[in-house]
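Below: one structure, written as structure tokens.
Every protein chain of the complex appears in place save one, which is left out.
Moving on to subunit A:
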Amino acid sequence: MEEDNKPDIKPVIDEAQKEPDDKKTSLCVALKILKKYNLNSTAETLKKEANLTDSAYNTSEHDVNNALNIFKSQGDPSVYENAYITLSKFVETSLDIYKHELGCVLYPVFVHMYLDLVCNRYEAEALKFMKKFGPGQESYYQADIQNLAIITKKEELEDNALISNYKSNEFVVRMSRDTLSLLKRHLKEKKQTVLLDIVQENLFFDVYEGIARNKQQIDAVAGGMIGEGTRQDNKSRVYYGLLKEPDLQTAAATVNLDEDEEETQESEKPKKKKSKSNPLLSKKTKIDPNAPPLDRMPLPQLREIDKKIKVQAVLDSAKRVALNHETLPSICCYTLLNCSNAVNCATISDDATMLAVGMANSRVRVWSLVPQKLRAMKTADQLLDIDLESDDVMHRILDDRSAETTRTLLGHYGPVYQVSFSPDKTLLLSCSEDCTIRLWSLLLWSCVVAYKGSYHPVFDVKFSLHGYYFATSSRDRTARLWATDNYQSLRLFSGHFSDVDCCQFHPNSNYIATGSSDRTVRLWDCVTGEQVRLMTGHKGEILTLCFSNEGRVLASAGNDCNVLLWDIAHGHLVAMLTGHKGPIYTITFSRDSTILATGSHDCKIMLWDYSKLLEDLSLDDMNVHNPTVMNNSPKYLLRAFGTKNSPVIHLFFSRRNIMFCVCSFNSPQSN
């Protein structure tokens, strides 16, 4: 099972590979010690007696250290229990201001003590230790503890992903300098070598100046698999601003021309529109100081058709309903029937004309949501006859006889986990358990490319808002950046400690955010491929991410039923919204950034007052070290709408701020 496992990029501990027989190692260790204290003659005697050659003696430092460690603790397994009890007593009895920060040490110490016990083959004691102290750990670590408890034998340590995470990474604990010195003093006084070793080898203290944090502050950001993100992780600058919109005047003129032709009867109307839309389009947006330089990330050239789409979008947004806490959106709900347990994902195209659904039975289905049906392109022969210069060439190439309201795309051979429309809605991406990402043409209605990254299921795929690029996240613990015309991925973002469950493009396409089963949210720079933000605070797997329209705030949610809002500028958790009772599958911001909507497995859609939240946050004058986390959820909850026994899969705000909801109906019998 583990030998023929597919290549995994987990860091391997190589101590087990070339295990010299115990006797030899022990002797070598003894020699080392003798050497250390300059007892050369004794060493020589020993060498002779044991028949040791110099080469054997030169075993690696690593092996020796390992053996030393074993020797140290081999004496008595009860040492661990006592040490843990003293430590927890120390935490309990310390001053209230330090108590909670000191408490952060308990979990990593617990984990490593358990692993040491298992490693030293004290299996019964390990189980006892687990049973005694496991339930006392924080609730958000319980899932990991259960996975940890699966391991009961030394042999099992080697191929386990979770263990290698713990072994090869230092658990990050943030502490104020005062707290750390307190802890150090305690460790020195008690002189418990087990404890000292664990703290020295497996813990990393991210020290800051200032007062120790309180329970709420710690709980808000705790929960990561390998502890919190360090401040160093979030130091680099992130250009979270939006790119300058390209000039659309010329394109607008053509669009308006089209409209003129169409609406010849109402001669006055188009004129009005023209005058109305012009200021909108020509409105010179100020250059955002936080925006990345335009040429930082090479973006595709705008084609005529793209410009037209953009103009249409701007015109549409002019008719947008302004939402606030008193004018709530209308929600149009699409319920998928007769498919309980068969729908994995759904997405709606940006102009709200198409709905794509990924199924468990490896199909992708596309529905047209407007009277205009889905048409395919004409055959090559027929295409030859078309005048390429004509204005409506895009319409002419389509075959009216092939019009259908729904189409099925066949090609995957595993459950489809995500689908994503390209901005010009001629392409669709889908990713699947079969380890491939497929690009479908919505003109030909067939697969154009199958991208293959690794031999692991791909969980999420997202098109960039500018098209051309797309991001994927996979079980292989990486996220990747691709371009549609390249068979190989352009960037590989690795760093997560567990499956990467979701990804999302920043509106300026320079960054990709990923959420993972290691309960961290990370932000990656598409240009350099580096990790620029590491944010902890989720207590469960992260299933969905969404950037706010202005690009500064990232919302994430998942299995822990909480919605967390992050300030990308500094990588801080700024708000936590609770209220859902089931895993949250989808988050979206209204187009005017006033409302945040979340949809969950508990058949509820919740609307949150984002504008008020933003007002209360005042992002620009925030305490940089210990930002306060807004968690007064009832204050910001505007409304909750229930669906009829239908978990919400996808939420989407149209350009005019109508909310669309896709949910799949679970008939009560089959549930």
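Just so we're on the same page, a residue touches a chain if its C-beta (ideal position, glycine included) is under 8 Å from a C-beta of that chain, and two chains touch if they have at least 3 such contacts; residues count from 1.
We take it that contacts and distances are computed from a predicted model.
*Asks:* Given the options "E2 ubiquitin-conjugating enzyme", "UBC core domain-containing protein", "Anaphase-promoting complex subunit 11" or "Transcription initiation factor TFIID subunit 6", say which is the protein name UniProt records for the missing chain.
*Replies:* So, among "E2 ubiquitin-conjugating enzyme", "UBC core domain-containing protein", "Anaphase-promoting complex subunit 11" or "Transcription initiation factor TFIID subunit 6", the name matching the hidden chain's UniProt entry is "Transcription initiation factor TFIID subunit 6".
*Asks:* Among A:I287, A:I305 or A:V370, which residue is in contact with the omitted chain in the full complex?
*Replies:* The single option touching the absent chain is A:V370.
*Asks:* From the list A:K89, A:R121, A:K153 or A:R303, which touches the chain that is not on show?
*Replies:* If we include the chain that is not displayed, A:K153 is the one touching it.
*Asks:* Of the residues A:I226, A:V343, A:C526 or A:V629, I need the one that contacts the missing chain.
*Replies:* Within the whole complex, the residue contacting the unshown chain is A:V343.
*Asks:* Any idea which of A:I211, A:C333 or A:A450 touches the chain not displayed?
*Replies:* Within the whole complex, the residue contacting the unshown chain is A:C333.
*Asks:* Under the stated touch rule, tell me which residues of subunit A contact the chain that is not displayed.
*Replies:* 1, 4-6, 127, 130-131, 134-135, 142, 145-147, 149-153, 156, 160, 316, 325-339, 341-345, 351-353, 355, 360, 365, 367, 369-371, 414-415, 417, 433, 456-457, 459, 475, 499, 501, 517, 541, 543, 559, 582-583, 585, 601, 603-605, 607, 634, 637-645, 647, 649, 654-656, 658-661, 664-665, 667, 670
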